[in-house]
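These notes are about the structure you will find just below.
Apart from one protein chain that is not included, each protein chain of the complex appears where it belongs.
Letters A and B mark the chains as written, and numbering starts fresh at 1 in each.
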Amino acid sequence: MMQIPCIYCGPRDESEFVCGGTAHLTRPPLESDDRQWAEYLFFRENPKGAHLERWRHAYGCGQWFNLERDTVTHEIRAVYPITQAAPR
Amino acid sequence: MPNRYSAWSLLRGALAGHRNWQGAWREATPKPRYDVIVVGGGGHGLATAYYLAKNHRVTNVAVLERGWIGGGNTGRNTTIVRSNYLYPESARLYDFSLKLYEGLSRDLNYNIMLSQRALVMLAHSRHDLDSMARWANAMRMNGIDADLLSLEEVRSRVPGLDTSSGARIPVLGGFTQRRAGTARHDAVAWGYARAASALGVDIIQNCEVRGFLKEGGRVCGVQTSLGDIRAERVGIAAAGHSSVLAELAGLRLPVTSYALQALVSEPLKPLLDTVVLSPGTGGYLSQSDKGELVIGAMLDLFPSYAQRGSFAVTQQILASILALFPAYARLKMLRQWAGIVDVVHDSSPIIGRTPVPGLFINCGWGTGGFKGIPVGGYTLAHVLATGEDHPLAEPFQLERFISGRLIDEAAASGIAH
Partner (left out) sequence: MSGTRLGEPYGRRIDRSRPISFMFNGRVLAGLQGDTLASALLANGVRLVGRSFKLHRPRGIFAAGIEEPTGIVDLVDGRHRTPDERATLVELVDGLAAESVNCWPSVGFDLGAVNGWFSPLLPAGFYYKTFKWPGWRPFEPAIRRMAGLGRASLERGGEVYEEISENVDLLVAGSGIAGLAAAAAAAEAGARTVLLCAGREPGGALGWRGDAEVGDLLVRARRAGVRILTRTLAFGVYDHNLVCASERLAHVPASATRRLSERLWKFRARSIVAAQGAFERPMLFPDNDRPGVMLAGAVDEYAHAYGVACGRRVVIAANCDSAYRVAESLQAAGIEVVALLDRRPSVDIGTHAAGVRAIANTGIGKVIGARSVRGCVAVPADGHSAPRLRLECDLILVAGGHAPAVHLHSQAGGRLRWLAESSMFVPDGNARGLVSVGACAGVFGREAAAQHAADVGRALALGFTVPAAPVGGASRSLASSRIAAVRGKQLVDLQNDVAVSDVELAARENYRSVEHLKRYTTTGMATDQGKTSNVNALVLMGEFTHREPAEVGTTRFRPPYSPVTFGALIGRRVGALYRPLKRLAAVEWHARHGALFEQFGNWSRPAAYPRSGESLHQAAQREALTVRRTVGLFDGSPLGKLEVWGADAARFLDLMYLGTMSTLAPGQARYGLLLNENGVIVDDGIVARVDERRFWVNTTSAGIERTAAAFEEWLQCEYTDLRVLVTPVTSRYGNATISGPKAFEVMAAAGFGAEFSPQATRHMTLHDGHWRGVPVRVLRASFTGELSYEINLPAGETEQLLQALAEGVETREGCLYGIEALEILRTEKGYLHVGTDTDGTTLPGDVGFARGIDRKAANFVGRRSLLRPAARDPQRLRLVGLAPLDGRTLLPTGAQIANAPPPTQTEGHVTSSYPSPSLGSPVALAMLARGGERLGEQVTVHHLGRRIEARVVSTPFVDPKGERLHG
């Protein structure tokens, strides 16, 4: 069980959070073609290693924020607000 | 085939101090070129190689395995086989798989210990009963065995289940597929390996694929830890690492990797003679032939390539099981592990061609890959040998994510697969 550093509440057990998957997605406009839309919806990155992802402190402050987390070691390398650009 | 397995050969072995047995499969070193390379030495990859050789006479085949065969999800699942699917496309696919399983021990001359002990799915509400009626009727329309169970019938099939009126998770009845059951997971991998090897397939362990060789945009081989190996066609069957391998070939898959945990109790005398699934709690369990209760439930819901589970989820899994079987409180957890599963949006597999010429894929089975091993291998072998999708696999192409023609069993049934 991971310990996730909520930027508002501090470190809390993983069970208080919900993972929202890959962060920094750009939503294509309504006019996008089916392929572009599918790429946004389904064909997302699935890296083995560092992953930028968004989490919500669902059973806490309810706020979303971004994490950089390693999908192998589960090490959390960065935490930053949802509206902030990716750290790389 | 070198050693034919039978009671007689076992008796001969006993008289010879078992010095008569040969390797179950040949230890092979890679040749520079093959007709087909299958990346991934799990059940799906080994089955692919076997059916390439058996059905299509394509025997110049190598199976490349990063670790040891059957060491990924094939050896990490809860060994359940069933074909209780709602949509005709899925029903056809999974029932074909179950039928192959039904003849597999004899086909492979290797006892995969198929135990068609039936599955019992528990209905915890009247809504569940309605869903199960829909399911049972859909299966019957597809020509697959399915029955609804009364509460009394559930009680008699599932001793120890809390069906009292005060139960937090009430049980109102259930659903059963009698042909469902379990099989010995390792035996499936080893049996396919042995049979494929006997037909001439090279099984190469400790051979990690690190890249793909391409000519004019077409895949023509792989770069491995043991050097480059060329091939006309390359198939990927490496659940858990599908995305990683596909990215090496320049292909993005609609897959997310999650850890799925399982655990076993200490061995006990016979306690449960069926496979029990509880969609309401997410829990499922059966008792192995060794006597261990084999237990699973929900995914660890964050992307992960670590083959270990979150303790919070372990607790949820066991809480689900004990809500159904309170008497199990005193049993002990003996082992716990996790496999990395390919999750796609509609929980259905992807089997067939890819936008990269020469590259073929079998992935996306989610938490249900074990039961799909025979058909996954059968249909991937077909497309690798003929270049044409097998009719059973036609609905299960990558293109469906673009057209939106998803085959969303989990969403349709409201029950995770």
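Note that a residue touches a chain if its C-beta (ideal position, glycine included) is under 8 Å from a C-beta of that chain, and two chains touch if they have at least 3 such contacts.
Since the model is a prediction, treat every value here as computed from it, not as a measurement.
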Subject >> Chain not shown, its touching partners among those shown >> reply: A, B
Original post:
Touching the left-out chain: which of B:A24, B:V209 or B:V275?
Top reply: B:A24
Original post:
Residue-wise, where is chain B in contact with the chain that is not depicted?
Top reply: 5-7, 9-11, 13-15, 17-19, 21-27, 67-68, 70-71, 75, 88, 105-106, 109-117, 124-127, 130-138, 140-143, 147-148, 159-160, 168-170, 181, 184, 186-187, 190-191, 205, 265-271, 287, 289-291, 308, 310-311, 314-316, 318-319, 321-323, 326-337, 345, 402-406, 408, 410-414
Subject >> Contact set of chain A toward the excluded chain (per top definition) >> reply: 1-3, 13-14, 18, 20, 27-28, 30, 32, 34, 37, 41, 54, 56, 58, 62-64, 73-74, 82-83
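Please note the rule applied: only the chains that are shown with their structure count from here on.
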**OP:** Please compute the C-alpha centroid of chain A, do the same for chain B, then give the distance between them in whole Å.
**Re:** 29
Subject >> Of all residues in chain B, those that touch chain A in their complex >> reply: 241, 243-244, 252-257, 301-306, 310-312, 344-345, 401-404
Original post:
Within the complex, which stretch of chain A touches chain B?
Top reply: 1-2, 13-15, 18-19, 21, 34-35, 38-39, 41-48, 51, 53, 69, 71-74
